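A protein chain is absent from this complex, but the other protein chains hold their places.
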Amino acid sequence: MNERVAIVGIGWYGFRSITPELSYKEIMYEAAVRAYADAGIDPRTDVDSFVTVAEDFDEGTSIFDEYVPDQIGAILRPVETIPGEGLHGLATAYMQIKTGLLDIVVVEGHSKVSNILHPSHITAYAMDPIYNRPLAANPYFIAGLEMQRYLYETGNTHEQCAQVVVKNRGNALLNPLAAHPAEITVEDVLNSAPVAEPLTRLEIAPEADGCVVMVLASEQTARALTDKPVWLLGVGWANGSFNLENRSWVDLDYVRITGEMAYRTAGMRYPRGTLDFIELDDTFAYKELQHLEALGLCRPGEAGYLTLEGVTSVEGDFPVNPSGGSLGFGNLLDASGLARALEVVLQLREEAGTRQLPDVHIGAAFGWRGLPTTSAAMVILGNED
Amino acid sequence: MTEHITEYPGTPLKERDFTEGKVLYNWWVPKADYAWDAGVAIGKFLAGLKEGKILGITCPQCGRILVPPRMVCSDCFVPTDHWVEVRHTGTVRMFSITYVTWDMQRLEKPLIPAVIELDGITPGMGFMHLLDEVDRDDVHIGLRVEAVWRPAEERTAAITDILYFRPLKEETS
Amino acid sequence: MSLTERLRFFHEAIAWKGEIPLQSRYTVGVAGERFLRELRDNARLIATHCPQCDYTYMPPRLYCERCFAELTEWVQVPPRGNIHAFTVMHLDLDEEPLAEPEIIAFVQLEGSDGGLIHRLKEVDPDEVYIGMPVGAVFREEREGSILDIAYFRAI
Partner (left out) sequence: MKMRRVAVVGAGMTKFVRRAMETADELTWMASKMALDSCGLNLDDIDCIAHGSAPDSFDGVHMKSEYLSPGSGGWRKPYIRCYVGGGTGVMTPIHGWYHIASGLFDTCLVVCEEKMSSCQPHPQGAFLTIFDHTLERPLGPNLLWIFAMEMNAYMHRYGFSKEDFAQVTVKNRRNAMHHPCALLGGEITVEDVVNSPEMAWPVQRLDVSPISDGAVALVLAADKVAWRITDDPVWIEGVGWNLETTYWMNRDLSYPRQVEFAARMAYEMAGITEPRKQLNIAEPYDPFNYKELHHLEGLLLADKGKAPAFIASGEADIDGNLPVCPSGGLLGVGNPIAAAGLMKVAELFWQLRGEAGARQVPGNPKRGVAQAWGDLMQVATVITMGV
């Protein structure tokens, strides 16, 4: 088995609410060309396997992996599509390299969510067809139920959730990649239109188009290719209970298990003290708090307080979502996890420009597949040898 | 099968079990509507169709003229360049004569889908379309065909701006 | 290098409209048949109990997702329980504003570890609270669907 695996190249296209100037094939090509240039490789000769992340109904095409190989230079090569979170794709590439059979693996994930005319109908089509879908309710009700119960049990407040939006969309102002930066206040968030009380419109991450491609390599190859390898120290992923009626609405078992696996594979016993920062899913504002607590990065009920106190801001002791998170960067559906990981790589390579965090060595990216799933994945990255 | 497994799960049903109420079931029609960005290559191809042109694009490295056009050459992974107008005649490379629609309704008059290799560009380049004005027995691999266009004012920048391909008449050879 | 050519004018950008045209027919399954026929014929709710995990699945399942054992023990569950969580919905499936906001609640049914997600009616949103006792209102004309329960209301 290969010992260690590193990210040796990153490339992206986007991120904006619409991308009418290019087709999905063309944004994939743009991101892939940048990643291959960054890694210094030619996909036609150097890459052993390609992993892409896509869901048929997000793309509007069945068996979407048919439409993937040409634009990322992968024809007549091993190519596999993972219908899952972008970080599930990263974990798959990690496993493929660790077997020793494959040396360089490319991971691709994109969003053309602007091409979906009725996104809520697509999300509703993922719900249980016998017990939940017949209600024909907008799937945001799941987030409404979860947020209400979460605030009720943990004592976090709606203002603290609003502060997450203020922080993340504010962080996005310093991130040229982000699609939805904004200077807003807690009052703006609390007064925005109610969607699924207590959830308001501004607490829902606005969608964005874009593509992320990453090149991973085994240790030996990574050292040959780049002097700034970003090591995959730990990986973790897990599912919870799919049915709405038997899942825990507050302490998310699947997030806890995902974190435990990632920490274990990274040999990390005290994550809060070892991680310098984290990029984690904030598809809904309350989710950032809920995920922080479920990942054991603060005590239950403490996440809201830490956010209001500024501990999780870019100047704070434990920055959360310096990229702007999905709220500021834009919700890329299943590719969101790759956008989180992209930020962690940029920070660890000290290429994050004006939002560069000082002296960072270990960061994590956590992704959730969004409504109505209980499926999460996480990677822990480091820049030290 | 492991010999000691004797009974396998799974309860087969007949279509009438649904109509006769033997099993309960739910129905759902997803609103899965999309507006896919055509982008540069296909956008220009569609615009060309509206003007009654079939456009291809060239790979500078391997020299192939690619139809349908694409912004990257699949073999070379090099960006393509130099648009080319392609002739409206070609050769049938593959075909079928189908008596069922996409959702398996029976057709009296068969549809004849075919892959047409267009003249004057790299062998194999072309696209799938329908044949018409031809008897099923006359269709063969190698049949020379020409495009039949929708009247200009009715064209909408779509693959269906070409109505169909029909056998080439005036080919003298 | 990347694309050698890009669009110059916005009007050059074409979006091709289309759909995935299909309809889906779902059998309700082994557990669903028994649950929904009982609901239709007798306006009663039944659940499956896993003796090993001592977990009562509502809605009932053919198997326990925790220990994977087949569930053969059916138990009666009263059509009432307490609100575990509720939300006031303002958007419909098309993300258009609802004419009237509606309440959707997760009702934990007595004697079960699960419950049902359903609409709450005959109550004003600001009178609803977590823990509130509610009961199912059954339709007269039932056909073996979760919608045979019209809604839940305060009891």
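A few points about this structure:
Letters A, B and C mark the chains as written, and numbering starts fresh at 1 in each.
We take it that a residue touches a chain if its C-beta (ideal position, glycine included) is under 8 Å from a C-beta of that chain, and two chains touch if they have at least 3 such contacts.
Everything numeric here is computed off the predicted structure, so don't read it as measured data.
In the full assembly, the chain not pictured is in contact with A, B, C, by the touch criterion defined above. The chain omitted from view is touched by exactly one of A:192, A:239 or A:274, namely A:239.
Checked against the full complex, the one of A:55, A:188, A:251 or A:350 touching the unshown chain is A:55. If you put the hidden chain back, the residue from A:84, A:144, A:194 or A:337 that touches it is A:84. Although one chain is not drawn, its touching partners on chain B can still be listed: residues 1-3, 5-6, 8-15, 17, 23, 28, 30, 34, 36, 38, 42, 45-46, 66, 68, 70, 74, 93-104, 111, 113-115, 124-130, 136, 141, 158-160. In the full complex, chain A contacts the hidden chain through residues 1-2, 55-57, 60-63, 65-70, 74-84, 88, 91-92, 94-96, 98-101, 122-123, 125-126, 128-130, 235-243, 253-254, 257, 261, 265, 369, 372-375.
Against the chain not displayed here, chain C makes contact via residues 16, 18, 20-33, 61-63, 65-68, 70.
Just so we're on the same page, only the chains that are shown with their structure count from here on.
Seen from the C-alpha centroid of chain A, the farthest chain centroid is that of B. With centres set at the average Cα position, the gap from chain A to chain C is 28 Å. Centre-to-centre separation of chain A and chain B, using mean CA positions: 37 Å. Under the contact definition stated at the top, the residues of chain A that touch 2 or more other chains are 20-22, 26, 29, 57, 60, 115, 118, 121, 124, 129-130, 134. For chain B, residues that reach two or more other chains under the stated contact definition are 26, 28, 30-38, 40, 42-43, 71. Only residues 1-3, 6-7, 10, 13, 15, 18-20, 24, 26, 28-29, 32, 36, 55, 57-59, 65, 84-95, 102, 104-106, 113-119, 125, 130, 145-147 of chain C touch chain A when the two sit together in their complex. Residues of chain A that touch chain B in their complex: 19-26, 29, 42-44, 57, 60, 69-71, 73, 75, 112, 114-118, 121-122, 124-125, 129-130, 133-134. Touching chain A in their complex are the following residues of chain B: 26, 28, 30-43, 70-72, 74-77.
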